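Sharing a structure here in structure tokens format.
Heads up, one of the protein chains got dropped from this complex, but the rest are sitting where they should.
Order of writing sets the labels: A, B, C and D. Residues in every chain begin at 1.
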Amino acid sequence: MQRIGVFVCHCGTNIAATVDVKAVAEALGHEAGVVISQDYQYMCSESGQDLVKNAIKEHNLTGVVVCSCSPRMHENTFRKAAASAGLNPYLVEIANIREQCSWIHKDIASATDKAIVLGKAAVAKVHLNAPLTAGESPVVKRALVIGGGIAGIQTALDIAEAGFEVDIVEKEPTIGGKMAQIDKTFPTLDCAACILTPKMVEAAQNEKITIHSFSEVADVKGFVGNFTVTIKKKARFVDETKCTGCGLCTEKCPMKKVPNEFNMGLDNRTAVYIPFAQAVPKVATIDPNYCLMLKNGKCGVCSKVCTAGAIDYKQTDKMIEQKYGAIVVATGFNPIKPDKYDEFAYSYCPDVVTSLELERLMNAAGPNGGTLLRPSDKTHPHTIVFVQCVGSRCDDEKGKPYCSKICCMYTAKHAMLIREKYPDTEVYVFYIDVRTPGKNFDEFYRRAVEQYNVHYIKGMVGKVTPKADGKIDVQASDLLANEQLHINADMVVLATAIEPDKTARPLATMLTTQMDTNDFFTEAHPKLRPVESATAGIFLSGACQGPKDIPETVAQASAAAAKAIGLLCKNSITCNPCVAHSDELMCNGCSACEKVCPYGAITYQDKEFRMPDRSTAIRRVASVNPAVCQGCGACTVACPSGAMDLNGFSNSQIMAEVDAICK
Amino acid sequence: MQEAMIKRAKELLADGTVNRVMGWKRGEFSYDITPAVFETAEELDAEFVCDDLTQANVSKYLIKESRKEGKILALLKPCDTYSFNQLVKEHRIIRENVYVIGIPGGPKIDIEKIKAKEISGILSVKNEDYTLKIETIYGTETMPYYEAISGKCENCKSKKHVVFDELIGEDGDVLESNRFEMVEKLENMTAQERYDFWRDQLSKCIRCNACRNVCPACTCENCVFDNPKSGIDNKAAADSFEENMFHIIRAFHVAGRCTDCGECSRVCPQNIPLHLLNRKFIKDINSLYGEYQAGADTTSRAPLNDYSTDDCEPSIVHERGVE
Amino acid sequence: MLKISAAKLNDLFDAISAKQTLYIPVDREPNAAEFKKYESGMKLSASLNTIRSAKDFFFPQTENLADFKMNGKNIEVKDIREESEDFVIFGVRACDARSFGILDKVFLSEPVDSFYKNRRDHGTVVTMACTRPSETCFCTTFGIDPTVPEGDCAVFFDGENYFFLDRTEKGTKFVESISDMLEEGDASKLAEVQENARNIMKKLPLANLSTDSFGGDKLNELFDSDKWADLSEACIGCGTCTFVCPTCQCYDIRDFNTGREIKRFRCWDSCMYSDFTKMAHGNPRTSQLERFRQRFMHKLVYFPANNDGEFGCVGCGRCLSKCPISMNIVKVMKALEVK
Amino acid sequence: MQVNENFEPVIVAFCCNWCSYAGADLSGTNRLNYPSNVKIIRVPCSCRVNPMFILRAFQKGADGVILCGCHPGDCHYTSGNYFTRRRITLLYSMLDFLGIERNRTRLEWVSAAEGAKFAAVMNQFVEDVKKLGPNRRLEDLRCRKQ
Partner (left out) sequence: MNKNQKNWIDITSGVNVLKCMRCGKCSATCPSYDEMEYHPHQFVYMVEKGDIEPLLNSKSLYKCLTCFACVERCPRGVEPAKVVEAVRLTAVRQQGNNHLIPDMIPDMLDDDLPQQAIVTAFRKYTK
């Protein structure tokens, strides 16, 4: 026989003003199984909790119903109180008579009636509550970082620092990401390479870190603490262990007309290549789309010149499988291609460039060795126009709806650098708003205006027209002067929007994490859990979660690392016990539940059963991994036989509530 | 055709491909045909029957039979292959243990249709060039073949065998049928008319469970209506609600899995048009989530175990037809 | 014999129903007759028989037995029994009429089922002689003469007139109550009609079905027969045969919680169901073979063993036409027959 | 149609824990009124709601049943409410097919931020059900309140 205690809270006057709490306690006291029914001023206070605890001990309660505020508020409080009094915490039910009763009704009679019904429903439910014990699942002490940009590198370094093994998977031949392509960084104007490359080397040299460059994540199985990831190591046709990175092959390769991705296609590289001098790992890669040997079987020069014998034309993609306890996503961003904005003439005028292209043009390791020259005729530009918000802040059809966040600052940086190095050059920046929220950011922008005399014009460029004389006519509006301008420019630089990497969406599917409509990963909570995904054990680092500058990226990378370390430190994790479970005797093995499970928590086994007619039979039955199951209950409805049920929200419990309410 | 089936079955038994044959056995009269498993050539010769009156869908028996020792030969009509395939998809039938021969389908004759013409004392029914010659105790009667076509064959959806190891006779195509005609007619009624129609029909239900037990989609190890733990178990329709409840839940449980084989309505002793409930779901699924034929393949996702982010809202119910 | 012309039959029905509730078989749709409460203008079905048997009148499919309430630790029981009203069932066939005798043996022997008895006491069974049997009929196998049915009052139709023969006290009272509408008539043509029907009975395909191999003393050999496996193989375990059967009398008692009180009710059960007579330890008959065997053993062996050799089947043929897979008592009897 | 002014319908609302239940809490926090006829049952996700529960509510005396979940795309469990949407669309369509009044059932998406919407939805729903009167077409006579 159940022995249930009911505790009705006044919540000061919050409840008691509209609900006759004494009447509620009295009415619920008559319910079957209820042995004690009390009311109290503040049930969540220490003395209120003591009331519950004492009653549990004194009356040897088998269930507790607290009629109070929302369970979202104090369910845990009362569960803990019950546990400390020796009652299983899952034998506590809350009847929400504040948010869903006293606060919305004015009439005392009807509010009291409703509170009684809600209380009865909770009593009916608690009759069927079963003690639940949270399970434990072991944690594999190794983390995976997907993406080897500054975010991934920082996360990996921090995790390794804490003493855990980390693998970085980078799809390009080298780690470094976008930061490696940048010349100087705002607002300090220090050289990006000078601060990034030491970190790259550190990552390479750290014993705890394994870098899988030129690799991709092919499959993710498992769950928090116990992911099994398949990594595809793409064939680079060079034996990583043998290549010394001497670069001889890249010098001798006869195929020299390959667009150089690292320099944004502004110059060429060879078919066998090392992306840049400080690449990590410094290993050559053969581009099978251009290599004459791989395409036609005729050449083999690199193989001949390689003293290490590292060239291997027969190399194939390799799959490696590894277990991880935590996964950090750091897939980063790409600038969009501004092709579709005809008015900016990007697709046909070589002197209209994107900001990242300008970075390369100005970089000492770039195509012009650091001298800013127009791509078309390699002359020195005297008038440069910067256009802000290209593809950002648009409506959905025209581009990205969000602000790309970094453009205002890097444009100020570019303008300043140009004015500093080439004082004879006039620089115009067309802006809609200048957004500089960040430490020393506005000061930086003001310097561009005040110290470097960059012409900031509020207005947008409407049309860019290349002219026969090689000049570019830039037609724009100056909103403050209320006039339309024509600027005879030599170069136009577009501050293009940034978007998540294309690989992010398929990856999100594999990880069962959520994404927003722009393909940025969604954090578990925008304020309280900004570096975790909603899927346990998956963390977010850097621009994959939203546009970020370098300091923010590094901060988030370290935060994600801290979260991952927090997980990896545990030997095992406690699981939510309100999970689905399958009654094997009733399971048909039809796979319906598996199809609707968003977490892949359901697997099937062939098991031998003694059937009702005393025969034995091998049957396919479902089993739920309680560590993976999040307890949504989708499977319970998909299951036609009712073999699937959910702890804490079982069919019989919900029906008991329905019955009590409809009575 | 029956001879060809017996001949081929005997060959397969003889060469050891199969050790049993799932077929039909003749009865006391020409129409009381019982699904049966044959183990020898002699049994086949003596009792096997597959004629115009052989209606039963035997695919559900193969759940159990495919779990026995050795391989069984199943003779499946086109509509039966859909049920069979759906059961393979749901891991209920072990495909490797069944050798499937696709046999021609209907239209089959339903004896009830003949009896409805007030022809009684039926001793035999012969199809003579699409006229039925019916010998009765009270003399010989005739009626056109098409007037006696079984309800389940009236709106045949397909003559195609979706799964087979070999065929006897030819394979056909998926047909254009007007099988949703009656559903549409009901949809166009007022809610009160629909309510009256279904009250009239479902109040006839005696909860004999024939529809459930014959249904190839109802293969639960333990049906929720038999399971006291489910909270909705009941043995009898003690109230009109329970008549509704049983049929709504049953139709919902087979929604997206029902191949529209028509067995439920065929076996109902009270002639309740139960298939209309299933067809309503099929029609809704087709129109709201794209054409889907359960059993047509073994790989696609069942519509209720699938979704699209731009699915319609349930308010679509309010926007359609008559209230 | 007292008679009424066919043309006046409905006047008679109107007269009866004015005094008490009258049930007659009517056609719901072709070949689907059912007993309905008579309302003026309803036409007596010409079908041989109804889909459901007439047993519902005395042993309904579901029946509320008692209501009770939990009040703290007390149970408050409400006796809801009420005296039944008088009623007449008209047009019961000989097979169903005999089935009442079989049900009586179960429900009226000690302890008497008061719910059943109440209805039985108040119901008058007016039977109708068969003139046009069907191929599925085999009542003669169980010693029933369909041309002279049992019941409180038997009615015979010669094509023009309905003749009334009272067979019990209740029947006499019934005939008296309608005597003002009846007239004395010439029953000579009736003998011819009966003779004709008897001749047809002899020619029926199941006319030679015999019960010689069955009975209370054949328990062991029949129970252990190796034929059951084959016979039950196709059985899908539905309750169609049981629920259309006029003699099946098993029921289950269940409780239904309405939220305010608990209704204890009984409902027909079927030995074909997997949860039939399920107890704490499980089901005593775990396979469909055992359940299938139970049904036929009960009708052909256990029932006669306890009831002076009377079989638990009346040969109405309903299970022959309604079984989804066409397995039935005739096939079972033929298979188990000792030749 | 005659409207019984005194008719107080029993309304069962199933609310998912993450959005709609929180939305209901929010309407309480904001002191937004809706009738006390509405009684909420908390479920982890709208996809936990079995059609059986909805029918059970009608059986035991509910006059209207409303199901609330996160907006499509916002499900805490990624996809739960998409399954809900299909299941419930088909179920409601079937109930309509059987002649059950359309306005007795509803599905609404209410986020944790939409306290006002929650109250508005409930006000509207109760009003609609009041117009329909007591549930007669899908009731169990044994459970009818005398």
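Definition applied: a residue touches a chain if its C-beta (ideal position, glycine included) is under 8 Å from a C-beta of that chain, and two chains touch if they have at least 3 such contacts.
What you are looking at is a predicted structure, and each value in this text was computed from that prediction instead of being measured.
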item	value
Chain not shown, its touching partners among those shown	A
Residue, one of A:267, A:343 or A:442, that touches the chain absent here	A:343
Among A:130, A:277, A:479 or A:569, the residue in touch with the chain that has been omitted	A:479
Residue of A:221, A:323 or A:393 in touch with the missing chain, whole complex considered	A:393
Sole residue of A:459, A:589 or A:626 that reaches the chain not shown, by the stated touch rule	A:459
Missing-chain contacts mapped onto subunit A	343, 389, 393-395, 397-399, 432, 458-463, 475-479, 482, 484
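The rule we apply is simple: only the chains that are shown with their structure count from here on.
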item	value
Chain pair, B-C or A-B, that carries the greater number of C-beta contacts	B-C
Computed distance of Cα centres, subunit B from subunit A, in Å	50
Centre-of-Cα separation between subunit D and subunit A, whole angstrom	34
In subunit C, residues with contacts to at least two other chains	256, 259-260, 274
In subunit B, residues with contacts to at least two other chains	224, 230-231, 238, 304-306
Interfacial residue positions of subunit A with respect to subunit B in the complex	585-592, 595-596, 604, 617-620, 638, 640-643, 651-652, 655
In the complex with subunit A, residue positions of subunit D that touch it	10, 12, 17, 21-22, 24-29, 31-34, 36, 39-45, 47-53, 56-57, 60-62, 76-80, 83, 87, 119, 143
Residue numbers on subunit D that touch subunit C, as the complex places them	60-61, 140, 142-143, 145
